[in-house]
Every structure is written in structure tokens, then in C-alpha cells.
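Note that one protein chain is taken out, while the other chains of the complex remain in position.
Think of it as A and B in the order they're written, each chain with its own count starting at 1.
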Amino acid sequence: MIDIDGITKRYGKATVVDRVNLQIPRGGVVSLIGANGAGKSTLLSMVGRLLEPCDGRITVDGHDVQATPGPELARRLSVLRQENHLPVRLAVGELVAFGRFPHSGGRLSTRDHDHIDRAIAHLDLGPMAHRRLDQLSGGQRQRAFIAMVLAQDTDYVLLDEPLNTLDMRHAAQTMDTIRRMADDLDKTVVVVLHDVNVAAHHSDRIVAMKHGRVVADGSPSEVVDRDVLRHVFDLDVPVSHTDAGPVAMHFGRACTSGDAPLASRTGEFR
Amino acid sequence: MLQLRDDLDRPVADRDADHGFSPRHAALVLAVLAALAVAAIAVFMTYDLRGSLAFALELRAKKVAGMALVGTALGVATVLFHTVSGNRILTPSLMGFDNLYLLIQTGAAFTFGTFAFLSVDVRLRFGLEVVVMMGFALALHRLFLGRARDDVVALLLVGVVLGGMFASLTDLVARLIDPNEYVTLQDQFFASFATVDEELLGVSALAVGAVLVYVWRRTARLDVLALGRDTAVGLGVDHTRTVDRVLMVVALLVSVATALVGPITFLGLLVSNLAYRLVGTFRHRWTLPSAALAGVVALIGAQFAIEEYFAFETRASIVISFIGGTYFIILLLREART
Partner (left out) sequence: MITVARPAPQGADRRYLAIGALVLLGAAAVSLFVGVSGISPADLLAGDAQKRAVLLESRIPRLAAIVLAGSAMGVAGLIMQGLTQNRFVAPSTAGTIESATFGVLVATLWFGSGSVFAKMTLAVLFALVGTAIFLALVERLRFSDIIVVPLVGIMFGAVVGAATMFFAFRADLLQTLSAWTTADFSGTLRGRYELLWLVGGLTVLAYRYADRFTVAGMGRDHAVNLGVDHRRTVTLGLALVAAVSAVVVVVVGAIPFLGLVAPNITTLLVGDNMRRVLPVTALSGALFLLVCDILSRTIRYPFEVPVGTVVGVLGGAVFVFLIFRSRFGAAAA
């Protein structure tokens, strides 16, 4: 279980994450949604110990993420940031192999190679394993990084907007991969998503944030609701119920009319 | 120095072959560089020997040993600095490390008095200066690298300006010292290839050797570090601590080089980028030794050319500045376009 206890992050006077308490038990896909600047990515980065919280404590299966030795935590928890530009040039296969570093310390065993090959196959990267990352498209690169995280073989996987640079097909494939990571490989995936409908369709639980706080938390059908969404995004979004579950109609005129106070939305960026 | 055979037999290396990088090629590059280094040393030792053979050989051996040490130190320091800073145009020299060393030296002489300063054993003095340098490296990490991780060019500009400022400050402090005393100091300070200090050479060789062993044992972790902070942290590397240590190593290596022969601003930049290009991988197992060897070859080669063809009418550092500076501009132009 990931246990987030009273986590706060401030930059100067701006509080980006404000005393968040959240428990994420093992298993399933949990989506974090919210407007820009709501604190989703910051929270995720603190769980992945890429950022240090100003206050509070995060544990993963009882291990404090700040205090646990790096390699030990890296065998339980992997994290992938939104922008992954590498300062060095390397091939897809090489990158994926680095996912085994926490386990191997740099010397790959047969078992490590199995994991690498499986991850490459899982993300359909076989044909381009030899290609250099800087020669790939944004979507391919993103998949290579996900493959690295997969090779890392951790119980918990944190992904920050993995669909950001992907076209529709690759976005669907990636969400499918995420789903299978949870279903077939028994991993717990926490993912920051922009699109409420994608979140609704692929996750078991949705946590919505606003102004650095958790403002809604529940199943997709609970969160994708006109009143809840209005509260989260300050935007009136009709929800239509289809066979595939609830769909937020955040396009068309309904969004900009009514009581969607633009002023309060821009206020969030301060 | 290196055990190539062992590396080749490792499964990692074989695997690498599958992923677009050829260890066979890298090993060949390394072998050629090693041969070139040996040849350069041999030629430098033996060409145009005249007069007392033993005396000439001893003199040259000292010089060659100094240059080999400096070439290695700067090559390795630069590659390490590239790794922690996440780009290939920042170098410790460009960040003002070597000018700082001169400043520390001059500052110490000013603070404690020239004669007190000179009466301290040169090795002890060097040791203390290295400690101060390491302190600076850590401060640099805390103050700049942490905040400017993604802003390499700003960091570089700060470094270049700091370097110039350190040079001015050294000049200023030097002028505050009694002019008569300063003459005595000058010989001590402005090291050159011709005046390699024997006592310093021994202790430097030991220090560099120890550091190389330390680094060599951690090449895998350095590889992960080169992937950038977030990825490295995600893969379980204690980023802050590792970078601290690497920067301390860099500080030591640059101190050795500057103490032995004075600042050579662009050598590290040249040889490290040459090494990356030649071996075709960023893996430290290959880049570190090839940068070190390239450093040795470049330095001895340049000095040989100067002694032989320019009849000492210029300095190795001037030639290297010219070539290195031009190369740097090309690098910047290329980086900025992509």
C-alpha cells in the first residue's frame, strides 16, 4: 500500500500540494485528474521521491520513501516523468536494460535479460530495439520509457501523463498496456491523466485534485458526474451515460456558457 | 591499466552489440589510443637526444609523467563532469575550476604570509588546497547545479564569468602581496610543462591512481547517472550523494592538473568529445579510459610539436585554446540548432 500522510509542497509562498492524505492499496489502476496546476504531478513526483515534500510522510509497503535506500525502493516502486529527454544517446534496448539496474547493479543475469526481452515484446518494440532514441518519434520514445519501467518490474508504477505526446492509436495501446500491467502482472499503477474519459474508461479509481488538495475520490462512475466535475474543473460538463460507462461531454457550447467562471480558473495559476 | 578481455567476455557487452553499439569497435579504438599514447611517450622520450643521456632522459621522464598525469586527469574529470551536469559542453575548466585553484593558492599566500606559506611542505599545501577545492565543488552543486539542472547554458555562462572573475581576483590579491615577496611566489605558482615539481608529481600520481580505482568500480552507477536525475532516482541511485562524490573527484583531478602545469582550458572539452565520438557509446567503461588516453596523446603531441616545430616559440596551452575554442563554437552551433 502507498500511504500518503499529510504531504505538503510549497514553492516560496505558493502551496502546490496542501496536506494531502491518500491511501492507495495494492492492485488496480488509480488515475489522478485535475486542472493544470492542481498539484497532481507534484504529488506523484513526491511519491516517486523525485521531489522532497516540505511536510508529511509517504510510505510504500511500510518503507518511508525518503529514508529507504535508493536501490531497495527502486525494486518496489518505479516512476516516469512526463518529459523524458535523455542527455545521452542510446538505443531502445539499452534504455530498457537500465530498468534492471536496481536489481543487477549493472551486471545483467539471464533473468534480467528475460525481463528486458519481455518488456520489449510487451510494448511491441522488438523491431526498433536497435534504433537510437533520438531517432524515434515522441510516441515511440514514450513507449521505450514505459518498457524500461516495465523491465524494472516493481509492484508500484507511477506514470505522469504518459499519453501526453501520443496519437490516438498509441494512446489507446498505452492505456491498454497499463491495464494489462495491473490485470496480468498484478501491479499497482498510479497515473496522472488529462482526459477524464480516458481515466474513467481505464481506471478502477479516480482521485481528483484542485488547488493542491484531493477534492474527489471514488470509482469512475462516482467521479465522472456533472456536479463533481463542475467542482473539480470549475466548468459545467454534461455527462452522458453510454454502454462504455459515463462520458464527459467537454466539448461543444455547454462548456463555455453557464456558470463556468473563467476568472476563478485563471486564478489557479497564481 | 585496463583489462579489455574481461570486459569483452561479459554478457552485458555482448548484449550491447545487439543494441546498436559495438564493443569490438570500442575495444579497437581503445587499443589504438593506447598504442598512440605509448608511441607519443616513446617519441617524446627519445627524439633528438643530445648531451648527457641520463640527465636528458630523467628530465624528459619527469615532463612526460607530468603530462600523462594531467592528460588523464583532465580527460577523466571532464567526462565525469559531463555526466553529472547532463551535457557535453560544460567542463570543469569552463566552470572556472582551474582559475579558482590559482585563486586559492594566491589567497592562502596572502592570508598566511608568503614565508609561512612557502615553509609548509608542498604536499601538505597541495592537500589543503584540494580540500578547499572540494568544498567549492560541493557549494557549486548546492548553489547552482541543483537549481539550474535544466538550464545548462545559464550555468555555463555563470561558470565562464566566474572563471574570469577568479582570474581578476587572483590578480588583485597578487597585487596586495608585497611585490618583492610575490616574485618568489610566482615561480611556485605559475606551473608549466618545463617546471613540473617532483615532490608534487609523486603525491599527484598516488591521488589520481586512487581516484581512478574508485571511479572504475562505479562505472555502472555512473552510466545510470548519465540518464539524468529523474531516471537515475527512479532507478534507485542516490543522486545527491553520488553527484557530491563525483564532483569531489573532479575537484581533485583538476587541482592536480592545475598544480602541475597550470590551466589548460579547452583540453578536457576536446579530448572528451573526441572520445565520445570515437567509441560511440556513453558508457563509462569505454569513455573514461579513451578520454584519458586521448588526453595523454593530445598533450604530449602538442608539446612535442611545439618543441620540435615551433622551437618553443609558443605554448601548448595557447595552441589548445585556439583549437579547443574553435571546436567549442562548432559544438555550440550544432547543439543550438538541434
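Note that a contact is a pair of C-beta atoms (placed from the backbone, for glycine too) under 8 Å apart; a residue touches a chain by one contact, two chains touch by 3 or more.
Just so we're clear, the structure is a prediction, and the values are computed from it rather than from any experiment.
Which of B:Leu118, B:Leu138 or B:Ala167 touches the hidden chain is settled by the complete complex: it is B:Ala167.
Listed residues B:Arg24, B:Arg142 or B:Arg175: the one in touch with the omitted chain is B:Arg175. Of the listed positions B:Leu156, B:Ala207 or B:Val279, the one in contact with the omitted chain in the full complex is B:Leu156.
The chain not displayed touches subunit B at residues 147-148, 151, 153-154, 156-158, 160-162, 164-165, 167-169, 171-172, 175-176, 179, 265, 313-315, 318-319, 321-322, 325-326, 328-329, 332-333, 335-337.
Going forward, only the chains that are shown with their structure count from here on.
Mean C-alpha positions place subunit A and subunit B at a centre distance of 41 Å. Those residues of subunit A that touch subunit B in the shared complex are 48-50, 69-75, 78-81, 84-95, 97-99, 101-102, 105-108, 113, 129-132, 149, 152. Subunit B makes touch with subunit A in their complex at residues 10-12, 15-16, 18-21, 86-87, 219-221, 223-224, 226-231, 233-238, 281-282.
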